[in-house]
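A single protein chain has been omitted from the complex, and every remaining protein chain is retained in its original position.
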Amino acid sequence: MLIYTLRRIIIMIPILVMISIVVFSLALAMPGDALSGQIDPQNSNPEYIAEMRERLGLNDPVHVQYARWATNILQWDFGRSFNHKMPVTDLIGQRLPNTILLSVMSMIITYILAFFMGRYAGRNPYTIGDYGIQGLNYLMLAIPSFVAAIFAIFFFSFQLGWFPATGSIGSGVTPGTMDYWVSKIRHTALPALVLGALTTASYTQFLRNDIIESAQKDYVRTARAKGTSENQIYNKHILRNSIIPIVTLFGFDIASIIGGSVIIETVFGFPGIGELFVSSINNRDSSVVLAITLMLSVATLIGNLIADLVYGLVDPRIRVE
Amino acid sequence: MIQDTPKKSEHLLEIKDLKKYYPVRGGFFRKKIGDVKAVDSISLELKRGETFGLVGESGCGKSTAGRTITRLFKPTSGKILFEGKDITNYRGSRLRNIRKDIQMVFQDPYASLNPKMMVGSIVSEPLINFGKGSEKSLKDEVLDLLTKVGLPEDAYYKYPHEFSGGQRQRIGIARALALKPKLIVADEPVSALDVSVQSQVLNLLKSLQKEFDLTLLFIAHDLSVVKHMSDRIGVMYLGNLVEVADADEIYQNPKHPYTQALISAIPQPDPRNKSERIILTGDVPSPQNPPTGCPFHPRCPEAMPECSEKRPHLKEVNKEHKVSCLLYE
Amino acid sequence: MKKSLLLLLAMLLSISLLVVACGGEDEEPTDTDTDSSETDVDDTEETTEGDVPQGGTVTYGFTQPFAGVFDWAHYGGQDDSLVLGLMHDTLFSTAEDLMTVPHAADFEISEDGLTVTISIQEGILWHDGNELTAEDMVYTWQVIAHPDYTGDRWSNVEMIVGASDVRSLEEYDPLPVHELEGVNVVDSHTIELQVNDPAPNTISNLWTNPMPSNHYEGIAVADLEDSEEVRRNPVGFGPFKVTNIVPGEMVEMERFDDYWQGPANLDGVVYRVVDGAMGAELVQQGEVDILEIQPGQAVQLEGNEAVQVLDYERLSYSYIGFKLGHWNGEEIVMDNPKFEDVRVRQAFAYAIDREGIINAFSDGYGVVINAPESVISWAYPDESTLTQYDTADRDADVAKANELLDEAGYSERDADGWRLDPDGNPFTVNFMAMSGSDISEPRATYIVQNLQDVGVNAKLQDGQLFEMNLFYDLVEEDHPDIDLFMGAWGLSADPDPTGLWRKSDAWNFPRWYSETSEELIREGLSLDALDPEYRTQVYQEWHQHVNEELPMIPLFSPIGVYAVNANVQNVQPFLSSAVYNPHLWYRTDVE
Partner (left out) sequence: METLDNQSTQELKKIAKKQSPWAIARRKLFQNKLAMISLAFLVIVTILSFLAPWITPFDPTRVDIMNRNVPPGGDFMLGTDVAGRDIWTLLLYGGRTSLTIGFVCMFLVVSFGTIIGSISGYYGGWVDAVLMRFTDFVMNFPFLVFVIVLASIFREAGIWALIIVISVLGWTGAARVVRSKTMSEKENEYVMAAISIGGSPFKVIRKHLLPNVMTTIIVQATLLLAVMIVAETALSFLGFGVPSGTPSWGNMMQEARQPHVIRSMWWIWVPPAMAITLTILSINFIGEGIKDAFNPKSAR
């Protein structure tokens, strides 16, 4: 397993290099000075642009530029945001905690919802409750995230007034205080709920089917024959076996959470990475766009890696291929 | 048909030292760390018109041998000469062309027929592949073939799943015959069938062999099936050919301890004629780690000390009787 | 000058707050001090210490995360300028008619227009206790002229004698120690400045926002923008001093008791980033006290007692330009025959329903203009001298448009009813507009429809809108597909048309000039124009000329809207923000 893990990690290196090349090519295709964010896109004075291009080495051959860009990135220098007037790393550093909070909350919501709904449906298959949960699942699978987000804003924020519709923090709270965190969580709750609910469906379905299947297994019959109580059978024997595969789905989630958060954060005006990404594209803040693209690609790569590794841990056959 | 044969040999097929290994990879860089020796050196010749029975336990590599001989698999080394031409390294269209002469009947009549195709298309496909016959004559030809293998004409528009196993194997045979090949490799054609229909299919094969002037390589896992079919028989063990002789000779005078064991396992119709049954002990070793020396020695009732060290070779003990055993060296 | 005009206000400001990030939107306040302007000191004495309630905090909202560059010479967007307006002050300010007037300093210009004498008021303190002196101002010019300077205010010191020499130094000290030849420090509070050429707008163009030179001591020019002194603990001499910065979210400020105009009424101001889309609600709920909102939201607030809705005319205008030629790299070449006939241009102006556009898409928050100038400028011409292309009678306007087109020879129609040009060839018009807000597309489509309604085969270019930067890239390179384009300009307080209207201006997007226009623009900057009345007269004539020639159809001058908590008094939006005399703000609901 260790060797397998190491191998997978080493294989990642050339992939990373290739990804960086693709992202770099996108940078070249993007209008303006994408790599450093140093040229003011609103200043079109030809002399200024020519001077800046020369000074920033944008007239160098492509491979030289790539090497410089890659070296900078290895030194954690992603250039400057033109719009935000600060190093991209600082900017992302400001937004990242919000996105992480959102993702973690959405995952917690996913697991909690899936656990209870899946358990109920699995224990009571083919009942009204089960059908209800199944129906809900179908709906959650079908409804696109942005539509769900708008409905959620309409009902929970505007009709019921339970949650704020937008932003990540209320007014007048001082960072670090209790109020601050309460406000933060209240603001994150609705987007996290929408993001989490959408991935819940497949988990619930998985758990339900797994429980139903396990319920017919021999060891469960044996347990039943021995007179173990139904509750014990489900909680001790079945659930424990069915939970493991669910947990392993985690790695695959990273990619879907990334895509989801771009949309959800934009709809909710939630100042995280996804929202920064979309607004930077709109403002042609290319260095930010590139850094985020690269970052999210690496995150996806790592997510796939974790998924593979965890999967390999659970099912040793995978390793041999 | 093929006129370019340099010397018209009496053998239709010659196989020399044929090997088929599968690499085993492992370790950090997925380097090759060993081989599964599915076929570990076999040599044999098939005369025109004869039926050669190839026998061995399951897992001994006989199916692999069959598929390598028909060049469905690429051999690791060795030579395959068909009508004197070396077809070992044929690729692409040259390889496709030898299919006109070498055909195969598969083991599993359920899996070897495409479930999504009607019988008519299945049987006509080889003809279409080689552009033989117009649409009209094609259908006549297929119906003819179906009749010959004993199927009703309305089979033409049916799907494989509507037939029994025996009938399906007939479809497979019709397909193999369509191109009028010179050699058919029948890979355990009846092992998946009910005993009651086995003999029907065997008889069909036998009669078709005469009608079409076929050379037949008949692969089976027990001697009783091949007994009536074959002119000569070869016995395989763990990728190696251990004994080759005329059918009668093998039954009457088996030399190799393994062959003896196989023969003793054939149920005797006459209970009075009771011979002692030789029971083999132990499991068939893994072809990835074959035993040193004679591959059979761990299970051999007559094993000698040197059997674990020295590797026997196929030697002629009688006319037309070869055996690979240190007892006879 | 060019750079001061640089900020094309991309979006049609009245409605675009949502989309435009901090960089693109604000009109360049640097040369006008508009954001921070403090007018005359006259009546402040009584209000500051007199009868108004003291204490309380006010929350000033902004709808985009701020960059956090709290230095006048380096900041880039309105996000930071609002904070600067609260914590900083300036030497001169802009009066209601957009004239530059003395504020923390007095100024005097010599007869020949070549010498400017600046005398800073004594006793003004920075937040760190140092006194504001001439040194601070000199230091600031040296920073901006320095070769390593990272901001874009060069054009505001360019006119100082010797500035160019410093900027082009090959070898230099990383610190701003290189003296400018034309700067002569008379005493600790007086500077005599030599400029290269006389101009009536020297004083409004000149950079007069001093930096705290003691605070910045020892910092290399190249590092200034990212320094802790700018970003973490900025120092100004305005009414409020910064106490806490949460990057991108909030800046807390408290009263600076030694403020030179007297301490502010409020205890402090919190500047915080809020969600613009929720604007009106946030003010209603009292989460934010002062916030610029979209006109659409203002409608919701009508009749709400808890909120005051304050309008102000923004210093910008929108227009539809005709492409009449191209830029050859050095000057304008008027070679595009499509709209050569002035009657066609005028017909288009009649055809386009500007009043309808303002009412429908800006909820009425805009003023129809007939001259390319903001209505608040002293240079905006007398409407009665201009041709009115948008009368109250829409049908008459359309009839007039048809009549003009017929007259110009575009009377023949093809099978689909579209007008043919005088030679009988198809006459198609590509209209290009920016994307950005929810009404960008309907508005552009409506304009196309207006033209179609008078038989002009107009369509949106490529059937779509263009993102702002791309739009301006294409407009600037005179993309051959563009016939008509809808743009907007943010203006500086000085009305000089140079930079946008001269034959030699790359940003003259309609690619139009005339001898009359060139002459008048030159005249407006002549020595004679040092007399404001004469200058006003010159610009009046220039606007009449443009109004007849109509190289662009001026659309409207947008009106901005601030929602302010009813308990907060003395807030008065001006030019581009409500940060205007913040030391006079007070709350009525404090003990």
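So that you can tell them apart, the chains are marked A, B and C in the order they are listed, and the count of residues begins at 1 in each.
The rule we apply is simple: contacts are C-beta pairs under 8 Å (C-beta built on N, C-alpha and C of every residue); 3 or more make two chains touch, one makes a residue touch a chain.
Please read all numbers here as calculations on a predicted model, not as lab measurements.
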Worksheet item: Wait, the hidden chain, what does it touch out of the ones we have here?
Response: A, B, C
Response to the item:
Touch with the missing chain holds, among B:14, B:57 or B:108, for B:108
Item to complete: Identify the residue among B:96, B:228, B:277 or B:311 that touches the chain left out of the display.
Response: B:96
Practice prompt. With the full complex in mind, choose from B:15, B:143 or B:190 the residue touching the hidden chain.
Written response: B:143
Fill in: Contact with the hidden chain (one of A:65, A:166, A:242 or A:287)
A:166
Response to the item:
Among C:313, C:373 or C:467, contact with the omitted chain is made only by C:467
Fill in: Residues of chain A (touch criterion as defined above) contacting the omitted chain
15, 18-19, 22, 26, 29-31, 138-139, 141-147, 150-151, 153-154, 158, 165-166, 255, 258-259, 262-263, 266-267, 277-278, 281-282, 289, 292-293, 296-297, 299-301, 304
Discussion item. Take the complete complex as the reference. Which residues in chain C touch the chain that isn't displayed?
Written reply: 18, 277-278, 280-281, 296-297, 300, 353, 356-357, 359-361, 435, 438-446, 449, 460, 462-467, 470
Fill in: Interface with the undisplayed chain - residues on chain B
67, 70, 72, 96-97, 99-100, 103-104, 106-108, 111-118, 125-126, 129-130, 139-140, 143-144, 147, 153-154, 156-159, 161-162, 172, 175-176, 178-179
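Here is the rule we go by: only the chains that are shown with their structure count from here on.
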Worksheet item: From chain A, which chain is the farthest off, judged by mean CA positions?
Response: B
Fill in: Distance from the mean Cα position of chain C to that of chain B, given in whole angstrom
90
Worksheet item: So, what's the distance in Å between the C-alpha centres of chain C and chain A?
Response: 40
Response to the item:
Per the touch rule, the chain C residues reaching chain A in their complex are 2-3, 6-8, 19-24, 59, 61, 65, 67-69, 74-77, 80, 152, 225-226, 246-249, 270, 272-275, 277-278, 282, 287-288, 329, 467, 469-470, 472-473, 476, 506-507
Practice prompt. Note which residues of chain A are touching chain C in the complex, please.
Written response: 31-32, 40-46, 82-87, 90, 94-95, 165-167, 169-172, 175, 269, 271, 279, 282-285
